[in-house]
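Certain chains of the assembly are absent from this excerpt, and the rest are unmoved.
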Amino acid sequence: MNHTVPPVRLEPDPALCGEPDLRRVGAHPDHWYPLAWSRELKKGGTLACAFAGEPIVLVRPKDGPVFALEDRCAHRQVPLSKGKVDGCAVRCAYHGWAYSQTGACVDVPYLGKDRMPNGVRSYPVREMNGLVLVFPGDPALAEETPLPGLGSVADPAYKTRRFGREVGCHYSFMHENLMDMNHQFMHSKQMGQMKPRVLGQSRGEDWCEVRYSFKRTGGSQPLGEAVIFGERRSGIKNELERDVMTVRTEYPYQTLRIQTEGQPPVMDLWIVYVPLDKEQKRNRVFGLLSIRKPKVPFILDAAWPLLVLFTERIFREDRDIVELEQAAHDAQGEDWNQEVFPVIRTLRGLLAERGVHGSAEPA
Amino acid sequence: MNHTVPPVRLEPDPALCGEPDLRRVGAHPDHWYPLAWSRELKKGGTLACAFAGEPIVLVRPKDGPVFALEDRCAHRQVPLSKGKVDGCAVRCAYHGWAYSQTGACVDVPYLGKDRMPNGVRSYPVREMNGLVLVFPGDPALAEETPLPGLGSVADPAYKTRRFGREVGCHYSFMHENLMDMNHQFMHSKQMGQMKPRVLGQSRGEDWCEVRYSFKRTGGSQPLGEAVIFGERRSGIKNELERDVMTVRTEYPYQTLRIQTEGQPPVMDLWIVYVPLDKEQKRNRVFGLLSIRKPKVPFILDAAWPLLVLFTERIFREDRDIVELEQAAHDAQGEDWNQEVFPVIRTLRGLLAERGVHGSAEPA
């Protein structure tokens, strides 16, 4: 009989899980978050978005910049995104109430202009590099809050893949997934066996980062990876080890760069996870994956479909596992995380410090 | 920067929303409600219905009138509607317990007749003009409570379209939708641009009504509308303005009539919204749309499919928007309605006064 060993019952370790439950800490709204890709919002059109359960409509007038309002008509709270763009205003589909870019109600077709009812909330907006960025928090802080760097997307030496989709988990699982490169184990089918080594970690007030090198311990370099590293690698064994991967959370964004010392990154990823629902159990990923163009740029273009396929597979594996983490948290009702990797403990501390406690909703 | 205007945060206005939340006021059960169309209930058959979460089975014996019972066997609460009609009784599918029209348990196949267990609740029933009407409230009040008028369905001068389907919202959104003709804005694709003008409103103890005239401000008369008005309209501009539309809530029913003064209505709609679930967030519509036959009745018959199509489209637009209203209420957890139209304020007062407070369930 091999069951005489008394069963070990795993209990959450307060020293490791900490208080409060990180999965109930809200993403802080006093930052610029992308709510849509520019191409999703047509001229003269509207787009229904959300930040942490707050419905937000993006409006692109035929002339003039994009604006963002609470996506609820002041009258009966139906989504303004179902309405029509009318000049520089958006008009509710139901009874035709119209709102300007400030959220003021500027027309009710059956009321005098002197009796306009309350309007709706408006949000600061910026559009850059194909992203529509919104400031869901205190609008008085928008002006002074820096816009995100967006990696190398604006650098012509790079070619960028825009990607992202909805993932059914708390954004913190996403940060932890990317920063803990020990999860290469999960991708061994796609990437071969790679042993990560931590070169060092550091932490500042609103950021933390870790540097890794990798050693291939089994399998051969996948084609998708070869695309990223370009022709540089051909025929050179263990070249990989000279590269450093830096993963950084600069709240609320995350970056991953691969580079050889003293040279520009061969790969530069900028990514953010925008909470969609009030409980922040779903997020929308916006990722900009920039690859440095080789001397013969044509090679990168030709290999691009391969890179897309490769990154999609990796992304799908990551998405499946973080959604299982969320499902486990839902079933348990609390965080039982037993973290042994100091890098992730640091990250968890940062996310808990910078997030919103008590309520997962924007202020 | 165009966001220096401080954002207007819409808060529910107690003076407008009132207490209690109208969307939590139950439809009063002490009225006759249609639970089914007669044609849905075959001879020797049963039909599962509901009123505000109370499951009700309609039974039509091969000989004898329809009866209505609680749709739960007294034994194990499985639906009697899954059972069989046996003479003048309905027999549960599971262990064969039988119930008469009074709800008394009249047979348990494996028990003596002297030991019959408790039965189930029965409900007063009337069948008229193709509707099975049930009185879900205090049965002592059924006899004295008037049956609904059903518009012009019984008048041979009219042809009637029976329509209806389930809509995912509180019945109060339906009343408000029909009575506020400013929502013509939403139907402008189907109906052209029509400007409603309020001629007057009135209110009694258990009713309120509003009278409108309309002026076409854009587009041409749709064919479906022409069917309703018949050949009378051909070639006469602004004839429409001589018509008066009267929308009336006579609790719990609603009617909409279009007529020229001193003449019988050209259109006479009777409609009711029967709550299905306990929370009354779903209702089933029963509508009787009666159109006055023209001198050459054949024209109306020929154009009937057009009218069906036209009204279906209108109805679909209405259904979509009221379901969005319910979804907004669900997300907010309370009513944020900011009503500026006095007619609808009156209606809201009436619905709140006549409904059931505290619990949305029948007494």
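Order as written gives the chain letters A and B; numbering starts at 1 within each chain.
Going forward, a contact is a pair of C-beta atoms (placed from the backbone, for glycine too) under 8 Å apart; a residue touches a chain by one contact, two chains touch by 3 or more.
Predicted model only: the values in this text are computed from it and were never measured.
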Number of copies constituting the complete assembly, 2 shown: 3
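The working rule: only the chains that are shown with their structure count from here on.
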Any idea how many Å lie between the Cα centroids of chain A and chain B? 46
Within their complex, chain A touches chain B through residues 53, 55, 65, 67, 70, 72, 74-79, 82, 93-96, 101-104, 108-111, 115, 117-125, 139, 142-143
Note: in the complex, chain B contacts chain A through residues 1-3, 5-10, 13, 180, 182-183, 185-186, 196, 321, 324-325, 328-329, 331-332, 336-341
